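For this view, one protein chain was removed and the others were kept in their places.
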Amino acid sequence: SRTSVWLTIAHMVLFVNGFVCKDPKEVTAEDFFLAAKLDMPRDTKMSKVGSIVTLLNVMRIPGLNTLGISLARIDYAPLGENPPHTHPRASEILTVLEGTLYVGFVTSNPDNKLFWKVLNKGDVFVFPQGLIHFQFNPNPYKPAVAIAGLSSQNPGAITIANAVFGSKPPISDDVLAKAFQVEKKTVDWLQAQFWADNH
Amino acid sequence: SRTSVWLTIAHMVLFVNGFVCKDPKEVTAEDFFLAAKLDMPRDTKMSKVGSIVTLLNVMRIPGLNTLGISLARIDYAPLGENPPHTHPRASEILTVLEGTLYVGFVTSNPDNKLFWKVLNKGDVFVFPQGLIHFQFNPNPYKPAVAIAGLSSQNPGAITIANAVFGSKPPISDDVLAKAFQVEKKTVDWLQAQFWADNH
Amino acid sequence: SRTSVWLTIAHMVLFVNGFVCKDPKEVTAEDFFLAAKLDMPRDTKMSKVGSIVTLLNVMRIPGLNTLGISLARIDYAPLGENPPHTHPRASEILTVLEGTLYVGFVTSNPDNKLFWKVLNKGDVFVFPQGLIHFQFNPNPYKPAVAIAGLSSQNPGAITIANAVFGSKPPISDDVLAKAFQVEKKTVDWLQAQFWADNH
Amino acid sequence: SRTSVWLTIAHMVLFVNGFVCKDPKEVTAEDFFLAAKLDMPRDTKMSKVGSIVTLLNVMRIPGLNTLGISLARIDYAPLGENPPHTHPRASEILTVLEGTLYVGFVTSNPDNKLFWKVLNKGDVFVFPQGLIHFQFNPNPYKPAVAIAGLSSQNPGAITIANAVFGSKPPISDDVLAKAFQVEKKTVDWLQAQFWADNH
Amino acid sequence: SRTSVWLTIAHMVLFVNGFVCKDPKEVTAEDFFLAAKLDMPRDTKMSKVGSIVTLLNVMRIPGLNTLGISLARIDYAPLGENPPHTHPRASEILTVLEGTLYVGFVTSNPDNKLFWKVLNKGDVFVFPQGLIHFQFNPNPYKPAVAIAGLSSQNPGAITIANAVFGSKPPISDDVLAKAFQVEKKTVDWLQAQFWADNH
Partner (left out) sequence: SRTSVWLTIAHMVLFVNGFVCKDPKEVTAEDFFLAAKLDMPRDTKMSKVGSIVTLLNVMRIPGLNTLGISLARIDYAPLGENPPHTHPRASEILTVLEGTLYVGFVTSNPDNKLFWKVLNKGDVFVFPQGLIHFQFNPNPYKPAVAIAGLSSQNPGAITIANAVFGSKPPISDDVLAKAFQVEKKTVDWLQAQFWADNH
């Protein structure tokens, strides 16, 4: 199947067997199109963190291959969030379609400065490649919606808490206890939780 | 002024005097933010072609420098269009927020195939780098709105008709008459028109 | 066949089945060579616009793959031209071998400045990536010849008039009439012409 | 000073005022050299996590500018670790000079697979760009030492725990409590700790 | 002066003070033009190796900056040669305008295969980036001429014999004697010769 040829680790997708090898005479407008229903709210109740990311990357639209761009819609429940995460291969530019978002990113060592803003409808914010960033809907009653462009056809996403505490197999609790300055039993408890990403 | 240091010809923006030379201790969240009012309809009556493009590139958001991404909102009047144009340094991924759009791009020589679709709200389409593309709102009563991500902090835009018939100074009518298979007086008439871009 | 694996839309050629997969022990000097007869005038009578482009790209010389370079010879009839066109993936540097050329490119929106020169034998001019450019032989009696280097193994070429008025299927005449400020019947007439590229 | 012109957020370093503008006649071997004492053990007692990273990037060796490479030595105390971190702009290849290391990286969503190994002296491991990775010295008595190459002259480093719980100003505890499935008072306690990076 | 800001060591030219900082309103067609007299034979009598390279790079044509392309004309005396050399930052595609050339490049370790051809007028050959290559005019009576495109605005050129035996200061004769399997006095004699490059 097409999916089987993607190298999903951390590499740029340079080659897709099922697509690039396609006879170009057989490429059609369908390869550059998706009836993505990006206008439709997604049900954020399914998400523990109260958000759903709909990412349209090269796995969803084959024509994106080599083009260095993708698009996402993010739905936020009231008090929902897109928790701290990074894109290993992309920068992001986001605008708020509905609601309000408290957003930010943290600069790298040694400063670890938080650059943050409260965004209203129509505001725009930029998250540089590889930096930890988040969006949170502070409104307890109303949902929020954002649209974002990403500078890769396969940006990848790493939800920090999930990768750290929910990896399979788990990272040694010695490592995590020391890194997070907590006791090993706390790490063990965290690793026993259910970590689902919001994609 | 800051604007004066941008090299706007056709080069990637590699250097912005007013920004990159800034002491990084003085960089703040403001450099990554814009109160862009992307949620607000623009008045397409000002545009002969019935559309307005609001492009947020590195000239508008200095923090985009080197990040390879930008974002645009396009407003379309009823029967308005974003006329055939290219981005010399970017691919584009677009989604329809409101209304309907007839969109397409033309492949390069020798085939010049038109890949086209009618997009409804929530649909997504991709325009590969450097190819001539357009969007047209076929609805005579209702406006349309789209959001697009572009794979450069300075994509550039070349409105084909304007660059060909509206350049300053004009291209020789000998050249254009032969290229477009029309008489020189037709070219002269076209060159005498007013060509304004929709940005 | 080898041709069948090229992705000719707008992507960089990253992969050529018939070549990259070749056992490197079987690669020879022939893969880097072409008896191209670039010294021989081509018959420009075959061309409506009075020019013939001989482009040596990766489809012609497999060893160019990934090397980011190609070479072209252009023959111009008296009063012939290489009509307004763009290369979606390459900049170009050209020198005149024989004759005289009126050349130019147009900068992107909003300025659409025409940068032009009359080139004599031995002069050199640069056309930045993705910008609309042309060359015209103003001499009614003598042909002209140029050689050009291009910064991609697969630069692509889009003849503006052909892509706009000669696409298959045609672009809606609503779109083109508004873009070019002409009546739809003019567009229809143009679309009924024969558009052949000069490659 | 030279330091003041570095753009340390997340951008590639494209421009260094004090260096690139230097008259090339004044560039000497010193610009490509550092008496870095990479052979000398660093005192890991200073580090809460029991490790010290000595990173030789373009800020330390100006001649690295634009060259896409840097080098690091890492010292590990007995039971010390280089805690979970990412490099936003570089992949890494590491070899163990002394001792033993438990190392790993976690793939991106949705799998979050831990790829891990116990490395002995002379073994080599690769950490792909932007992925969360760590090294831990499981030996309670002996230190360990590693050398690593990184694919950028300015790789950047983000210590996950520090960026998440030690940013200045802190990230809202609403955001972190939900992301890490803990109570806000736990977040508050964590944010009150001292978070120093090991560089 | 403008020249003083080029970083000529081995880095890509990313920044040119006198040009990129120029107010774009002051950029003109002159920045993309050179009356290079590429049609005129150069006097190869000045050259010990019987060839003259006329390279049009970004130092000669400022508009080439960031465009990734340059152009060269090479004149060869009868029995003259462009001796073994490399371009550290460019691939090359060459065509013969006049005469005959014996050309070749050597693949990297461990094979060191020579890929060679005798080129006649109009033939084309490709030299991949960084590989040692040469052209030699085997005709004892007639000169030869070639034109070449290179995939960088600043390709650089390293004449092997000159860099090895003519560096300033000289490389230790211990190093060269062992590398070239000759006696130190042979190296000393070679280093005492005059090494001028043919650019």
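All chains are identified by letter, namely A, B, C, D and E, in their written order; residue positions are counted from 1 within each chain.
Simple rule for what comes next: contacts are C-beta pairs under 8 Å (C-beta built on N, C-alpha and C of every residue); 3 or more make two chains touch, one makes a residue touch a chain.
All of these numbers come straight from a predicted model, not from anything done at the bench.
Residue-wise, the contact with the chain that is not shown comes from D:128, picked out of D:50, D:128 or D:156. For chain E, the residues touching the absent chain in the complete assembly are 8-11, 48-50, 79, 81, 83-84, 86-89, 91, 102, 104-114, 116, 128-132, 134, 136, 138, 156-172, 174-176, 178-182, 190, 193, 195, 197, 199.
The omitted chain makes contact with chain D at the following residues, 28-29, 32-40, 56, 61, 63-64, 67-71, 73, 90-93, 95-97, 104-105, 115-117, 119-129, 147-151.
As a working rule, only the chains that are shown with their structure count from here on.
Comparing per-chain C-alpha centres with the mean over every protein C-alpha atom, the closest match is chain B. Ranking every chain by how far its Cα centroid lies from the centroid of chain E, the top place goes to A. If you average the Cα atoms of chain A and of chain D, the two centres end up 23 Å apart. Centre-to-centre spacing of chain B and chain E amounts to 40 Å, using the average Cα coordinate of each chain.
The set of chain C residues that touch two or more partner chains comprises 8-11, 91, 104-105, 116, 128-129.
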